[in-house]
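Only a single protein chain was left out; the remaining protein chains are all shown in position.
Let's look at chain A:
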């Protein structure tokens, strides 16, 4: 089982392989990011404010280009509030004006009130630049792993450990 550890050439190849897998994943993520023009083209739903359509752990695909038409009322967008780093997935319910200066108001389908309370102090509306994309595709449940990982940090260590061990011990 530990034969690979005795052969440094083999070990080096395994480490190389591991690096290749990681960089391929990273390249695919960044490639998708360029195609969709979004810093985060795939997001995991973290809250229940868009239930029953989106639940915690569901995977959303984002598109951030406005090729055919401008982002409009009714679209579900992901935005970041100024100075806060939590992406929020909500639906646009109001839009005033057009272009870069358009003012947007959002609301979660499952929430009673709109998002004015969530915005930064003195901020009444969102701008297009606050958004990182609008939702176009949906896969249920797949993202739940990431919620588990962030809620139970020790799982991260365990998984990384297992992955590293497997790759190193694995033979061609």
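As a working rule, a residue touches a chain if its C-beta (ideal position, glycine included) is under 8 Å from a C-beta of that chain, and two chains touch if they have at least 3 such contacts; residues count from 1.
Definition applied: contacts and distances are computed from a predicted model.
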{"item": "Name of the absent chain as recorded in UniProt (options \"Trafficking protein particle complex subunit\", \"Translation initiation factor eIF2B subunit epsilon\", \"Exoribonuclease phosphorolytic domain-containing protein\" or \"Signal peptidase subunit 3\")", "value": "\"Signal peptidase subunit 3\""}
{"item": "Residue of A:13, A:27 or A:73 touching the missing chain in the full complex", "value": "A:73"}
{"item": "Contact residue for the chain not shown (choose from A:93, A:149 or A:168)", "value": "A:93"}
{"item": "Among A:19, A:137 or A:164, residue touching the chain not depicted", "value": "A:137"}
{"item": "Missing-partner contacts on chain A, residue numbers", "value": "51-53, 55, 72-76, 91, 93-98, 103, 109-110, 113-114, 116, 124-125, 135-140, 166, 170-171"}
